[in-house]
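Notes for the one structure printed next.
A single protein chain has been omitted from the complex, and every remaining protein chain is retained in its original position.
Going in written order, the chains are labelled A and B, and every chain counts its residues from 1.
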Amino acid sequence: MRVIRKLAGAILLVVVIAAIGASWFAPTDYAAQFREAPNASPSRQHWLGTDEIGRDRFSRTLYGTRVSLLLAPAAALLSTLIAALIGGVAGCLGGIWERLAMGVTDLFLSLPWLFLLITVRALLPLNVSPFASALVTFLMLGLLGWAASARILCAGARALRRSDLVVQARALGVHGVRLFAVHVLPNLRPILLAQFLISIPVFILSEANLGILGLGVAEPMPSWGSLLKELEGLTSLSDQPWKLVPLVLLMVVVTSFQMVLSPEEVTA
Amino acid sequence: MLSRIIRHLLAIVAMVIFGGLACASLVRFASGFDTDEQQLDLRLSAESLQALHESHRSEKNLSQFYITYLKRALHGDLGVSHSLNQPVASLLRGRFPDTLRLMTMGLALGWAIGLGLAFSTALPRFSAYSFLGVALSGVLLCIPAAVLALLSVVVNAPAYLAVALIVFPKVFTYSRNLLAKAFSSPHIITARAKGLGTLRILLWHVLPVVAPSLLALAGVSVSIALGAAIPIEALCGLAGVGNLAWQAALGRDLPLLVNITVVVTLVTLLANSGADVLSHAMRGKQA
Partner (left out) sequence: MIRRVSYLSLTILIVFGISSAQTGSELRFCLRNEPKTFNPLLVEDDASETVRYLTGGVLVRSNRQTQKLEPELASSWKLSKDGRVITFQLRKGVFFSDGTPFSADDVAYTVKQMMDPALHSPTGDAFRSTPGAVSTHVLSPHRIVVTFPAPVADLDELFDQVAIMSAHSPNKEKAVLGPFMLADYKPGSSLLLKRNPNYWKSDGQGHKLPYLDTIRLDIQPNRDIELLRFKRGELDLINSLDSEYFDRLASSSPNLVRDAGPSLDSEQMWFNQVAQAPIPDYKRKWFRSTNFRRAISLAINREDLSRIVFNGHARRAAGPISAANKFWFNQDLRPDPYSPDTALAKLQLDGFERRGGVLYDASGSAVEFSIITNAGNKYRERMAILIQQDLQKIGIKVNVVTLDFPSLIERISQSFNYEGAILGLTNVDLDPNAQMNVWLSSSENHQWNPQQKAPETTWEAEIDKLMREQASSFDPKKRKKAFDQVQEIVVEQAPFIYLVNRNALSAVSSSVQGAKPVILRPQTYWNVEWLTRRTEVAAR
């Protein structure tokens, strides 16, 4: 298992280096259109072929890594922190505060936030830069993606509130923020970690879906989400299996994250 | 216990009403609210276009709309969908069973696989499954829901399989982490040192500890399944509430959206409240 962890760490490092150095490693600009060769198969000029308007897929995958690998984990961290604050604190406090917080959380889970995103798009200027648009998108995802985990964190914090560990800490005079930060939060780590690990691919995929609202990473800048959206043309995959490369890359990165960050295996 | 249930039910009613209002507000103030695709129909005369604009007038005043909606809803009239020209009540009545079936089967299967694999990570005989579970959940988290739905059509698999494959990685990831944490706690280490069997430890000492979080996850997974139902129903051609919700959203169909939100809020609240009540009951038993 340790060997696998080290391997996972190495993979992540390679991907991060490739993303940072995309400008050097990419054979072409991500927006360059080779119009004489749209939908080309892999070749020496285009290692992963070209897309439907002749852009080099390998270059776009590299540049897309930069956007997705930077912003998705940041958004995942944001949603995890918000979930920890709301769910964790509510579970610690209990009583009316817990009921209120969880009621708001349940409502949050039920509302069609699509319309808030439509409003955000309407408020943004049309000529916003692709990166700014991506930033706003992931920020919104981070701000809206905390509710499911908050509920689970609340249940965990509630159980901890009654545990010997916390009772003893209280008896020793530890209260408030210190109790939460030092004794409760570390014990919620498994749930926080799960939330973080799940959110990364979910946000990457959601960013692409938000293109329908005018949010997401604007063309011609690529993102993993926009590259993965091509998979919805499922019937073409048998002829163009290289379209699966971004999916494989995302799977490898997400699995590597899980391997690196997951707790050591403890079995009975 | 009974007073707790009644308190929960009252809170649910209040939240549902508030949820409907919140939805109405979000839709009302979203861009494109009082537009209609029909506006682009070149045949329409100026008078018809004017009538089209006027037809949404009753929805422009939010408070008036919502109060009227609540009054009618008490008599069973949920309004008329203007994107489908049908009464909302009959639309929901006709479509809800399909979605319920899809979600129930998907959740059951997703939990069975997720929890099963998560438990196996705790058992030494099956520890290899840990890697399988991590890899599988990582893979499934990365596949867009739309692609899973399309795959289910391509291979002629039932649509609930796609829901299960969306629910499973979340259930597995949370459960695995919770179980791993529980297994590393001092009292479990003590129990193992004293020679207690694996199954006994799992059932008597680990499960009770993780049960509240798992129950909360169960409640939340209903929302996850509902969210997954939208693209899956749309792509698999299932006539469910998810499909309806997507059409309603694109058409800014306020009456339909408010009712769907009310239904979703109700289901979410019932699921999560149920989890809370069960959790409380278990705590009571343990005490």
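Rule of thumb we're sticking to: a residue touches a chain if its C-beta (ideal position, glycine included) is under 8 Å from a C-beta of that chain, and two chains touch if they have at least 3 such contacts.
The shown structure was predicted, so the numbers you read here are calculated from the model rather than taken from an experiment.
Note that of B:A11, B:A89 or B:V153, the residue touching the chain absent from this view is B:V153. Touch with the chain omitted from the figure is made, among B:L2, B:A46, B:L74 or B:A193, by B:A46. Taking the complete complex into account, A:I212 is the one of A:I17, A:L100, A:I212 or A:V248 that touches the chain left out. Although one chain is not displayed, subunit A still touches it through residues 31, 33, 35, 38, 52-54, 118, 121-122, 126-128, 211-214, 218-220, 232-236, 239.
Mapped onto subunit B, the interface with the missing chain covers residues 31-49, 51-52, 83-86, 91, 94-95, 150, 153-154, 234-235, 237-240, 243-244, 247, 250-252.
Criterion: only the chains that are shown with their structure count from here on.
Work out the mean CA point of subunit A and of subunit B, and you get 20 Å between them.
If you check the complex, the residues on subunit B that touch subunit A are 11, 15, 18-19, 22-23, 26-27, 29-32, 121-124, 127, 130-131, 134-135, 137-139, 141-147, 150-151, 154, 169-170, 173-174, 176-178, 180-181, 183-184, 192, 198, 201-202, 209, 212-213, 215-217, 219-220, 223-224, 245, 249, 257, 261, 264-265, 268-269, 272, 275-276, 279, 283.
Interface residues of subunit A facing subunit B in the complex, by the touch rule stated above, are 4, 99, 102-103, 106-107, 109-116, 118-119, 121-122, 148-149, 151-152, 154-156, 158-159, 162, 187, 189-191, 193-194, 197-198, 201-202, 204-205, 208-209, 228-229, 231-232, 234, 247, 250-251, 254-255, 258-259, 262-268.
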